[in-house]
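As you look at this complex, bear in mind that one protein chain is not there, while each of the others sits in place.
Labels run A, B and C following the written order; every chain starts at residue 1.
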Amino acid sequence: MNKSERVIERDEVVIRFSGDSGDGMQLTGTLFSNTSALFGNDLSTFPDYPAEIRAPQGTVGGVSGFQVHVGHSEVYTPGDYADVLVAMNPAAVKANAKFIREGGTIIIDEDNFTEKNIIKAGYQKDPVAEDKLNRFNIISAPITTLVREALKDKGLDPKTVLRTKNMFALGMVYWLFNRDFEYTEEYLKSKFSKQPAIIEANSTVLKAGYHYAETMEAMTPIYKVSPARIERGRYRTIDGNTATAWGLLAAAEKAGLDLFIGSYPITPATGILEALAARKDLGVKSFQAEDEIAGICTAIGASFAGNLAVTSTSGPGLALKSEAIGLAVMTELPLVIINVQRGGPSTGLPTKTEQADLMQALYGRNGECPVVVIAASTPSNCFKYAFEAAAIALEHMVPVILLTDGFLANGSEPWKIPSMDALPEIKPPVVKDGDDEFIPYERDEKKLSRKWAVPGTKGREHRIGGLEKTVKGTVSYIPENHEHMVRMRAEKVARVVSKVPDIKTYDDDEGELLLIGWGGTYGHLLTAVRELRKEGKSVSLAHFNHINPLPANTAEVFSGFKKLVVAELNAGQFVRHLRMEFEDFRFKQINKIQGLPFTCTEIKEQCIKLLEE
Amino acid sequence: MNKSERVIERDEVVIRFSGDSGDGMQLTGTLFSNTSALFGNDLSTFPDYPAEIRAPQGTVGGVSGFQVHVGHSEVYTPGDYADVLVAMNPAAVKANAKFIREGGTIIIDEDNFTEKNIIKAGYQKDPVAEDKLNRFNIISAPITTLVREALKDKGLDPKTVLRTKNMFALGMVYWLFNRDFEYTEEYLKSKFSKQPAIIEANSTVLKAGYHYAETMEAMTPIYKVSPARIERGRYRTIDGNTATAWGLLAAAEKAGLDLFIGSYPITPATGILEALAARKDLGVKSFQAEDEIAGICTAIGASFAGNLAVTSTSGPGLALKSEAIGLAVMTELPLVIINVQRGGPSTGLPTKTEQADLMQALYGRNGECPVVVIAASTPSNCFKYAFEAAAIALEHMVPVILLTDGFLANGSEPWKIPSMDALPEIKPPVVKDGDDEFIPYERDEKKLSRKWAVPGTKGREHRIGGLEKTVKGTVSYIPENHEHMVRMRAEKVARVVSKVPDIKTYDDDEGELLLIGWGGTYGHLLTAVRELRKEGKSVSLAHFNHINPLPANTAEVFSGFKKLVVAELNAGQFVRHLRMEFEDFRFKQINKIQGLPFTCTEIKEQCIKLLEE
Amino acid sequence: MTEEIVDLNPGDFKSDQEVRWCPGCGDHAVLAAVTRALAELKIPKEKFAFISGIGCSSRFPYYLSTFGFHGIHGRASAIASGVKLANPELSVWQITGDGDAMAIGGNHFIHAIRRNIDINIILFNNEIYGLTKGQYSPTSTKGAVTKTSPFGTVEEPFNPGELVIGAKGKFFARTIDSNVQLSAEVYKQAALHEGTSVVETLQNCVIFNDGAHKQLSDRKTRDDNTIILRQGEPMIFGKNRDKGLKLDGLKMKVVKLGNGITEKDILVHDAEENNPGIHTMLANMRNPGFPVAMGVIRAVAAPTYDMALRGQIAKVQKDRKIKNLDDLLRSGSTWESK
Partner (left out) sequence: MTEEIVDLNPGDFKSDQEVRWCPGCGDHAVLAAVTRALAELKIPKEKFAFISGIGCSSRFPYYLSTFGFHGIHGRASAIASGVKLANPELSVWQITGDGDAMAIGGNHFIHAIRRNIDINIILFNNEIYGLTKGQYSPTSTKGAVTKTSPFGTVEEPFNPGELVIGAKGKFFARTIDSNVQLSAEVYKQAALHEGTSVVETLQNCVIFNDGAHKQLSDRKTRDDNTIILRQGEPMIFGKNRDKGLKLDGLKMKVVKLGNGITEKDILVHDAEENNPGIHTMLANMRNPGFPVAMGVIRAVAAPTYDMALRGQIAKVQKDRKIKNLDDLLRSGSTWESK
């Protein structure tokens, strides 16, 4: 039969690339994703890799995976189950078998299914029997042999040859999904611009894979996922860390300030520092500090001196920054603190995602020390919330913690490129030269923010610091002054509510059950709710991006539902926050603490159970 | 009239000594307190001094005060208002006028009431008019002149002469309260053993003050506060920091372990490190670290190596320790972390008291990271709770945070010396030499604690660390294992409830209003409740020493009352904790954020208002 | 740095805040020396930013009428680095104590020095924690009896100069509170030096460590116990200026002038020599046996971090393709949906 006869039209498909850490699966996944995005699919990705740079070859612990969900209509999650699994070795099968959809396709490199490797992967002997692989459609190809063959005349060393295996697999997948090579070849050209032999080898192997799939008898039908019907405009794919970095850049441009970032590398937040370090063309002052404390303290210094100041980190780093956050609260300087959450406590699961730093963000400091807390909820809206965090910090003169997580940081999706014109201006309360007395803690009547007189401004010399002080900045131990200042700082944060949009529900204002989420679980919760609604359940979703202060209409929204269920990737932190804030409601919980995103299936099951209770 | 005729018998009296930071008021207060304690009074003290070593002389900011409350019956607080104020200069009057009881006595050094000093103190001109001092009984003595006179033939330099002024004032107060010099003279002898001239000068001036008071016409009646009827036994006075240090020593002795403390100086916690550094005779390994992080990390190392390990600090230091606390949670090692709370946020009010680190103690770490939290409530029971913190840490293999505060740390009171025999044994789960496999995270069935195999133990080699791990200590990213371990660590902390005594109320099990407190406010809350009860109000007190886990019967106790009112020295932290834990109750709040303890009057007023609501 | 020249008096640099150090504390004299140095720099007042940590000495910024920031304990180097990078036009000063800079702040201190960020660090060395009332510090003499070492410390102290040089320091000087004239001179040189400059200022804490530097400040002993180094001058010292320093192989030696030994035999000070060998020896000299070196011990020109960063940005921007956010957002692979 010819190609078109075997085409299966699908609304959406999930593909997972997996192999050893060294097998290049992250790259393969990214290339496939970008190609699909350019094709016009909506998509969502989820890289999932071990903490070691190269975990032991051939073991389950060493498997690196990249999952991508491409769709004809909107796609909110990387998908629960894969339709197609690329597994470069037995360990990849072992690690992923439970995540493949019944009847899905597994592409394996049969050259790697030696007895030694099978045992190493943790099978007794026979993967097919042990993992009931006959439920799946297995495409077994001697990839290693074929790659050697394809490159045998090129005079390359064996290592280089083997390193192109991922391109063979990618070629097969491109055939399966009927994608072209344009993007991939361009990528290879720019990446290896100084090594034409490498470009050629990769390109040869890519095509070899494609043609092998095309000519192979046992090949599965090919999938067709038509382009998504998405809003008109120019698009790109973007991951959460880049989006965060760019959102900050946008804020600096809109505020007319230099951007300073003082950070220390830490997984999964390093990408933000890296993305900004690359932007010297836009004048970014990126400072790799000696540790997290220096990261935030240089940022506080830069804020004092008039820059848009940022520090980025993950949980353990946020812990180290706690004391200095207090200093920013006390000196009432604008500061954006980004925390890309990962599995904790302690070093925990550094490459896995979790939402367990919420309480730390709210309360992890000595004394009465409130800050604004915001959470992004998709890879691309990290841009929006980073921008907003900076705008609030600058206009309200307050530190803002922006929470993202490993899932958002590394995940990517197509994003409609905003126009800078469409973004709001940011107007920090900067003081100009002058002779009249400058009173550092005099407050704006509405926002309660103080003014910003930066060193270098004539006639505005003043002193600030971490001790309690009067409105003039003079150190003061007067009891009533302390109480007043504590309450002013809290009220200033509370009044940020004026910038917080009302919370909207998906899709009803009232009903049986309101699923409540925050941050990076948005896609999974929304998909689950939409599916439940299709099944006729009276379920809606309220998903929070503003944690402190909460949207003004929160209680009102809650009161429209019989059951309130808070779902989060921790042991119950947002729910505690809500219990403190809203004594009049009772909340149920769905929690998962596994270093992994929710699956829609889990959420649906639990909601159905709670509906029946 | 003779002395006995003018005696006023009183149940209790409050005396406040105040003057410039350099005037020796802390010493004067301490000597008076110890003398009264030896006499048999019950008492409670409250030192209150500025953050500067020597704040500017003669200004209100530079006033250093020491208040002591002595009583015939039990005394729980240093008292709201002073019956007698010793004021060495106008600033001391200015700073304290509002804390003197109507009709109270003020002893002043009239030589210091020069126009310059009066203005410096912040009076326009006339203290008597401005502060309505004629409400009080003012004893004006030319103390400076009299001291010069008393020592004129001793050949001392003028500075040394003036430094004895405090002894003159103390002599006057001794006459007023009919106390003897024995303790004071002994103190002088041992303190200045190498300077007999100084001993003599101080002793001469002390007596001069006493005799001046005796012969002075305008002298107020003398007060008689008979010895308290207190339990039989041997007593001493003790302050909170010393009691904390000694409680730890007691625990080390009972557990048969060396005591290691790794700390960095910080007000008001330094006294604990100092008290332990002095105990080389008991083999204490005190380590002054380069910072707070090194303080806790050396302690974690010492714990791994089998010592009873402790680190002590105050709020900003606790913030710095957050990351490492997570490591102790993850490695499940015993560790006592003492936080002597002070005014925050940031550097805040370093010498003032506050209860605003509760949320930090509960939640100030990345990830799901619960620890046991305990709070002492009187200076002397710091001993008991430090002992208990160590016992829990050692027997349950868990970090314990002990909260005290500046008020407890510096305050002192008579304390019935416990006998070591009466204290319980502490039995840490130490593993002996052996050949069978040691499984580091195998748990005790009841407590869920793991065992402690310290380096040097033959056959027990193993590896632990901050990454998530299996029961064998192997690093693991298995999703279900992570969830299991997170829940085990939480449940382990929850099960410490077996060591937590039920909460008892003062004095009824049911009624109109239950005042709820925790930590260092105990004395003030109890006194207020007792007074309210005398006035016929249906008010009781539940005062918590166990914050996490809370006593098992908490909800039951709450349910006996119509109104639940949580009083604390912060913006409302324990009340938030209770709201999270007990959804079924509604709590009202009394909060004070002034760097000062409550006054009983405030509490009473607010309770009455709440009763009427 | 700005080119504008202004005329200000030391008094113009005093703020209206009450000075809260103990009477007799060495910090008062340092304040006097700093205001003198500032006035001599002829820079407008608003260009100065004084950043401190926590400690008695760290109260300093409150007493100046410039921009000031009283930070948290140990972090002044980091805060000051941020200030300088955000605005390289400023004259940035760090005020810190031996505890603040060398205990809790040790890491930021050595990293600022290594990077050679152009900040002027005045390190108040009273060999004690003053503000917390008398515990030993990383510079307290071995054996010092303090509140936390009632039986004496058991650890060797840092020598600030040696640590600074070990951390790639390019400027190190030493002065003492009691010599206001020398201090003012040295602070000014520190300010004029481009890159991190550290001035160890020996300071007396009258309350908790009185007399720690007495041998160096006392009129009777100071001239024999100290040597003031000046660029290009022979290293001669002593009340009668009759002693000098000489190299003996790889070691420093004190010699008496006369008896055939003349000025020509004496080492000539060269603070600008890149090789830190002699500077380390000079910084390490201790009583008894050697005079303590005062003045600018090391002052080597080297590129600063702040200028290098500026330079790199300028270079990248020169032929940049991306000039603003719109350019960036549209760079790389994008596609149009119609």
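As a convention for this text, a residue touches a chain if its C-beta (ideal position, glycine included) is under 8 Å from a C-beta of that chain, and two chains touch if they have at least 3 such contacts.
Only a predicted model underlies this, so the values are computations on that prediction, with no experimental measurement involved.
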_Listed residues B:44, B:298 or B:527, member touching the removed chain_ = B:298
_Which candidate, C:138, C:244 or C:295, sits in contact with the chain we can't see?_
C:138
*Based on the whole complex, identify which of B:103, B:158, B:456 or B:536 touches the chain you can't see.*
B:456
*Of C:93, C:136 or C:158, which sits in contact with the chain we cannot see?*
C:158
*Identify the residues of chain B touching the omitted chain, counting contacts across the whole complex.*
34, 37-38, 40, 183, 186, 227, 230-237, 246, 249-250, 253, 258, 260, 262, 279-285, 287, 289-291, 293-294, 297-307, 309, 323-324, 326-327, 331, 416-420, 454-467, 474-475
*asked:* If the hidden chain were put back, which residues of chain C would touch it?
replied: 104, 106-107, 110-111, 114-116, 138, 151-152, 154-159, 162-168, 247, 250-251, 275-278, 280-281, 302-303, 305, 308-309, 311-312, 315-316
_In the complete complex, the non-displayed chain touches which residues of chain A?_
22, 51-57, 59, 61-62, 264-267, 270, 273-274, 277-278, 280, 286, 288, 290-292, 316, 346-347
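Following the convention adopted for this analysis, only the chains that are shown with their structure count from here on.
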*Spell out, as numbers or ranges, the residues of chain B touching 2 or more other chains.*
51, 61, 316, 346-347
*List, in ascending order, every residue of chain C touching at least 2 other chains.*
54, 72
